[in-house]
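Here the complex is missing one protein chain, while the rest keep their positions.
Here is subunit A:
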């Protein structure tokens, strides 16, 4: 009733004021796509990178159902792991990243370029469970974090294939076309990482990478007992910021603050950022909160004091309506039964069905093809024996 009274106000002048209100919609869910693309023991640090980001977003409130975690190898159970069942991203080994509560969505050889693109564009087979899908909508903010071995405009997957910057850009564009995101923070930690986001062209993406063209991305430190490097510098300093500055979901630190914390002295490569795709440009992008992407903060609506009578009234109402409707349905079906009993009783026939191919599309065409192929083979054989025959 409040609404209708508001609407009755003379409101012709307000049209101009509406436009910004329509554009600036808030997000209602947060998703994270965390991808590690490299196998093998010596790439321990890449899995540790991804797992530490996974722990961070989980700490800031993104539930497992909204985190897509891709791990191509299982470092925790690697026979060379001196600490079986654990993964550490720091030589102090304070936090076991693997822990007892982890949900890996794509594991081992499931981590492929195709699956990654399928995930982003949601072109998945129907049997794919919901937990492995990116079920975002136009109100979802997505954090896409990738790490592995990369080069100029590509990122290697599992030492077997690679994803190009163009493919990534096209995938994001398809997501935008289908309104599958509100805003994206794209974060990548590979060698020459910044080349990976140069080809993006869809709006509302903030991108950041660890190193520019022809620059390597370095690991931070090694753990002597594990025997390999345990984390990359860029991820390490991101984590440091997230752990010291963004302690809980109420933090007001912005993306700008996070990006400003990157220095060459710390990362040993030139971390890059890209704002031009974002609506509102650098200023708007930098003012986004870190928790807009790393956390799951929603604008809840607290109920005001209400009178229970209203709800009870509604309940009794719907009860009556449901009863009425059921009665009507019953009457209708009773009527139908009467008519159908009278009319259709003798028409039931038994029909023997032939065995049918499961899919009948192009059945005959396929038969024709195979018949032609068989005939061709027979012809070849006949020709061969004809020509071979001594004369």
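Following the convention adopted for this analysis, a contact is a pair of C-beta atoms (placed from the backbone, for glycine too) under 8 Å apart; a residue touches a chain by one contact, two chains touch by 3 or more; residues count from 1.
As a working rule, contacts and distances are computed from a predicted model.
UniProt lists the omitted chain of the complex under the protein name "Phosphatidylinositol-glycan biosynthesis class S protein" (options: "Phosphatidylinositol-glycan biosynthesis class S protein", "Mediator of RNA polymerase II transcription subunit 4", "Calcium and integrin-binding protein 1" or "Ubiquitin-conjugating enzyme E2 G2").
Touching the missing chain, out of A:160, A:317, A:334 or A:374, is residue A:317. Among A:216, A:263, A:298 or A:370, the one in contact with the hidden chain is A:298. Across the interface with the omitted chain, subunit A contributes residues 1, 3-4, 6-15, 17-18, 21-22, 25-26, 28-29, 58-59, 61-66, 101, 113-114, 117-118, 121-125, 129-131, 135, 137, 139, 164, 166-167, 170-171, 173-174, 177-179, 248-250, 296-305, 308, 311-322, 324-326, 379, 383, 387.
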